[in-house]
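In this view, the complex is presented without one of its protein chains, the others remaining in place.
As written, the chain order gives the labels A, B and C, with residue 1 at the start of each chain.
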Amino acid sequence: MKVYTIGGFSEVGKNMTAVEIAGDVFIFDMGFFLPAIVELEEQERNKKLTEKRLRNIGAIPQDTLLDSFNLRNKVRAIFLGHAHLDHIGAVLYLAQRYNAEIIGTPFTIEVLKTMLRDEGIMLRNKLKVVQPNSSYTLQGKNKKYLVDFINITHSTPQTSMIALHTKEGVVLYANDFKFDNNPILGKKPNYEKLKEIAKEGVKVLIVDALYSGSERKTPSEKIARGLLEDVMLTTSNEKSGIIITTFSSHIARLKSIVDFGKQLRRKIIFVGRSLNKYVSAAQKVKICPFYQDILLLSYRKQVESALRKINKNRTNYLLVCTGHQGEPGSVLERISKNELPFSFRNQDHVIFSSSIIPTPITVSNRNQLEKRLKKRGVRIFGDAHVSGHAAREDLRDFITMMHPEHIIPAHGDLAKLTPMAELASELGYKLGKTVHIMQDCQKIIL
Amino acid sequence: MKVYTIGGFSEVGKNMTAVEIAGDVFIFDMGFFLPAIVELEEQERNKKLTEKRLRNIGAIPQDTLLDSFNLRNKVRAIFLGHAHLDHIGAVLYLAQRYNAEIIGTPFTIEVLKTMLRDEGIMLRNKLKVVQPNSSYTLQGKNKKYLVDFINITHSTPQTSMIALHTKEGVVLYANDFKFDNNPILGKKPNYEKLKEIAKEGVKVLIVDALYSGSERKTPSEKIARGLLEDVMLTTSNEKSGIIITTFSSHIARLKSIVDFGKQLRRKIIFVGRSLNKYVSAAQKVKICPFYQDILLLSYRKQVESALRKINKNRTNYLLVCTGHQGEPGSVLERISKNELPFSFRNQDHVIFSSSIIPTPITVSNRNQLEKRLKKRGVRIFGDAHVSGHAAREDLRDFITMMHPEHIIPAHGDLAKLTPMAELASELGYKLGKTVHIMQDCQKIIL
Amino acid sequence: MKVYTIGGFSEVGKNMTAVEIAGDVFIFDMGFFLPAIVELEEQERNKKLTEKRLRNIGAIPQDTLLDSFNLRNKVRAIFLGHAHLDHIGAVLYLAQRYNAEIIGTPFTIEVLKTMLRDEGIMLRNKLKVVQPNSSYTLQGKNKKYLVDFINITHSTPQTSMIALHTKEGVVLYANDFKFDNNPILGKKPNYEKLKEIAKEGVKVLIVDALYSGSERKTPSEKIARGLLEDVMLTTSNEKSGIIITTFSSHIARLKSIVDFGKQLRRKIIFVGRSLNKYVSAAQKVKICPFYQDILLLSYRKQVESALRKINKNRTNYLLVCTGHQGEPGSVLERISKNELPFSFRNQDHVIFSSSIIPTPITVSNRNQLEKRLKKRGVRIFGDAHVSGHAAREDLRDFITMMHPEHIIPAHGDLAKLTPMAELASELGYKLGKTVHIMQDCQKIIL
Partner (left out) sequence: MKVYTIGGFSEVGKNMTAVEIAGDVFIFDMGFFLPAIVELEEQERNKKLTEKRLRNIGAIPQDTLLDSFNLRNKVRAIFLGHAHLDHIGAVLYLAQRYNAEIIGTPFTIEVLKTMLRDEGIMLRNKLKVVQPNSSYTLQGKNKKYLVDFINITHSTPQTSMIALHTKEGVVLYANDFKFDNNPILGKKPNYEKLKEIAKEGVKVLIVDALYSGSERKTPSEKIARGLLEDVMLTTSNEKSGIIITTFSSHIARLKSIVDFGKQLRRKIIFVGRSLNKYVSAAQKVKICPFYQDILLLSYRKQVESALRKINKNRTNYLLVCTGHQGEPGSVLERISKNELPFSFRNQDHVIFSSSIIPTPITVSNRNQLEKRLKKRGVRIFGDAHVSGHAAREDLRDFITMMHPEHIIPAHGDLAKLTPMAELASELGYKLGKTVHIMQDCQKIIL
């Protein structure tokens, strides 16, 4: 078996791994490197994104690695683990290079379809929907392959670990996930299936190493809900406007926000392009329990008209919008710069149900945003959030449960991958023998 | 009115403030500076503590300030806000200098009594118990004073804000507290009473500034309970010993630990001197709901015999012990050094329901402890904790609710006090006019 | 005597202090708050700066404080300590409000004149040049005042401490300075005069507190020269382009760069608006020893033509340019974005003779710049720099030498001012009595 670590092993983003066995190749994820996209858009907003431009700026995985091994025609399927852009964004620009179907859970596929529609891209690849906790059989060159989409928790719905059964053992792709037994929305991790897979024998585990250096168990989404409850229901906000911003793809988080918004007896309005994208997709696949309770706005006129109303009568509304990282062009950023018809007043509340992504540009954007908010007397409530990535002790439980033959840490540069390698060492694995620190565009024979 | 900021204004610890009005003086808190005590004990463990030695090493407030203004004989009462040592520890060595009664809630007074007994100290001062949310009338030189003990939430039971009613307005002593509407144990903050007091008019507010620089609302104890639940009930621990350590005075936290310990169907054993002190005091005043569910051990032989049993049969027990900061001499530290008859095994769990106090010596102690634990293969779960101190947005709500005439930030050195002064500035107060940065041993006339 | 702390006591920037005595008012410095200017320029580059706009965005000191005390007509002089924009920038917009002459050393006044010319502003105030280490006599309402401009070291030439002799004692304005006995350019600190002043008796010292928390002596400029020598003369750069960037006003630093550039036998070209401003001013007042050794370019065509030449023949040149903080619009930033006709090649050297100003926006700008440089294979040499501000042990020597009656820490917000207050406490001063933590727009009577 050969594993090609194409993207996401030298940076956080553009995740893509390929596995070759017996003349068949399978791809896991095809994501964006978002920082490159963000920088691009600042400079050249109006030009259309193309494969070539994205490749030039390093925004998509270097899948030409497969060409260089003459494997392009042997790709049988592209598996998508979940709906985040760093896992599916590059599908739009790369999938058509392969004569292979694209397989994911309903929400993931629906988000992909929305993006294709928005960008006006038609793919010739077949889009195949697989339910969480179900299996799928693929035809390889000479034989059939069974693939399981095993339900797991993360910060977006219907995330799956993907188990590809081969004659040499299972390839288990677990990138990204957390172990959350109180997930607010959706099913719990399917530990039973994982144990079954472990019994069958895992040849190689490709695993989310992002927080492998953090010595704890990642808290449940239930905790984020509790933090939101405190901030929304037990502070003095009767006379204040309330604005909340969080990750648009985090439907469970949005559910908690809506639940508490209803307790506040406020009208709940969602504003922002990416909120519209993810919430609509969730509604289409019937996993958006709060869709009837909110107003979801996307057209510019609708948005401006709504903001004018909220501006006049702010204590009647709860505004949920984009902008938690201070992103240029997001709703919150534009409001803070007086580019939209809503003006902050003294004592308005802005709640960040997110942590700050620790890159200098994001830290600066967010800081500039907060400075503008404070000038207007806004009260800031930060960190009403928990992570969606497994921490060291979750990962230890996971490795112990699965006892794979080989481990390949994924989802980061060397600084992120090495703590996972150290954890594996603690559990008896050997660097270079059974745990492998890989970089982008490398190949390993197992 | 004159306020004397005696201790806790140039360091975190040895809290003590005095107020003089119309020939009467009232003292609020008399605490230890614990770092000085800790360092002392390392060097000279066996000598007895005396007022003189404690004064020499800076471990108790410099209350001789009052002598220098000829006020010693005018002290009418010593009010204690809650049972933490940095608020009541110095009572043992200083109270007898004053002809004044000592007043606090049942738990606070009970802890004080335990300490007096343990140290073999007899005080001539009368110890007066006041129920939370009740009042007390004091005889001054020429007139009577009403004092309210207003129930508030913190990290130990029966914490009170103290309101001293004077002809010039109320002196409100709010040091320490948080606003927790889901406190697990005990009553919620008494907002009604606080609003009443605000209406009457607060002349000066002495206020816990420790986390005034942290832009958020401090999460509820409910969140700490949730974090503990995750760590205790949803990790693989069936074959592991489980040891938990937390603040001994935090009866609510201990209750959560016991609740989950019972769900694990393990025998729960508490070991350590300070755990014994606080839990016994709680039981005496009937606020220890879990006393029947645990075994509370203090005698050395009992402890060693219990540890031997746990060592043999570790999966049957939950051990709650002292040592969350890696303190020399604590139970966890001694176990980690093989000084007690319990040996860690691979995969045992150690849960820290605490954060690390960010002083170099504590960071080092804890780090050394963790290194020893890791050598034995122990799994470490950190940070299952929330703070007991109000953060910036709680403080903003509080100031807005009370609109005191003057604010004196307390509970820290200049680095801690200044963010509170900045917050007050945001709310319209003026540095040097209505918000006052004080240092230890200063006087201000209001 | 009354001191008005108008600007630079709640932020780093817009320094301005006024002193009132016997019907006369004297102003020390009138500076910009540069972050506000930078943010402004990003949004509205083309509009003209006016007093009103600058006031609105908080970019200039709130000198209307003087109006509110009816002191505007009593201002007799505006003293300028040195040529940095955070000390003289607001003179352009505020000086005309006062019927008062402006007094500074030759370099400071020359830089001011250049700025006035560039902005097309005419001031009615008389500009008075005073040589370093000389005195000046001013006519007050009823009496004459002697003022000393005492030579001191900093990161720009001819910096002075200013001693205003009054009947109540000396007002000593020491903001900014360091003690450097090997200053590369210019005279050493005039310790003799300072000791004389101390003998006379200092009533109040307004003092640069920026690095009062740093436990060391600030290293000499000689050290920065040594670091540059290492980086410029002992790395492999024969086949590389070399670009250096540093503070444009730092003529001594530029001298070292030119000295080593000559040893490299490269043609030295200075490019950038602010380099032109400061170097030309230095040349006019005859303190630019390297003027004949460089080509100083400012017109766009000249610059572009020179860059084209350097681009072709890079090993013949040393390019000194603006952009050490990654400032948008600076030469280095524009080169990095391919907006100027010079392209980096693999192994080119970029030397930052500066430290990163620790604000989020600067950290982000610099990080983005470095990312672009690295993409092109550029080698980065950081931190060839020492500070121009006195550290704690310099300040301790200074206070001990001057033993002023009162100390007012300046040049920062509370976080910067408080360590100076603590240092003063160590030396026997009392907070609120003899050392005073002031904020912007406050008055104190001494």
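Heads up, the rule we're going with is that a residue touches a chain if its C-beta (ideal position, glycine included) is under 8 Å from a C-beta of that chain, and two chains touch if they have at least 3 such contacts.
Since the model is a prediction, treat every value here as computed from it, not as a measurement.
Asks: Check the options C:N70, C:N142, C:T234 or C:Q292 and report the residue that touches the missing chain.
Replies: With C:N70, C:N142, C:T234 or C:Q292 as choices, the missing chain is touched by C:T234.
Asks: Consider the whole complex, including the chain that is not shown, and state which of C:E39, C:E168, C:D383 or C:E405 touches that chain.
Replies: Final answer for the missing-chain contact: C:D383.
Asks: State which residues belonging to subunit C touch the missing partner chain.
Replies: 179, 181-182, 215-217, 219-220, 222-223, 226-227, 230-231, 233-236, 377, 379-384, 393, 396-397, 400-401, 426
Asks: Kindly note down the residues of subunit A that lie in touch with the hidden chain.
Replies: 414-415, 418-419, 421-422, 425, 430-432, 437-439, 442, 444
Asks: Kindly note down the residues of subunit B that lie in touch with the hidden chain.
Replies: On the subunit B side, contact with the omitted chain comes from 39, 43, 337, 360-361, 363-368.
Convention: only the chains that are shown with their structure count from here on.
Asks: Could you check if the interface between copies subunit B and subunit C is built from the same residues on both sides, meaning over half shared, or from different ones?
Replies: Result for this pair: same.
Asks: Nearest whole angstrom, what separates the Cα centre of subunit A from the Cα centre of subunit B?
Replies: The computed centroid separation for subunit A versus subunit B comes out at 42 Å.
Asks: Between subunit B and subunit C, tell me the centre distance in angstrom, where each centre is the average of that chain's C-alpha atoms.
Replies: Roughly 47 Å, centre to centre.
Asks: Scan subunit A for residues touching two or more other chains and write them down.
Replies: Within subunit A, no residue contacts more than one other chain.
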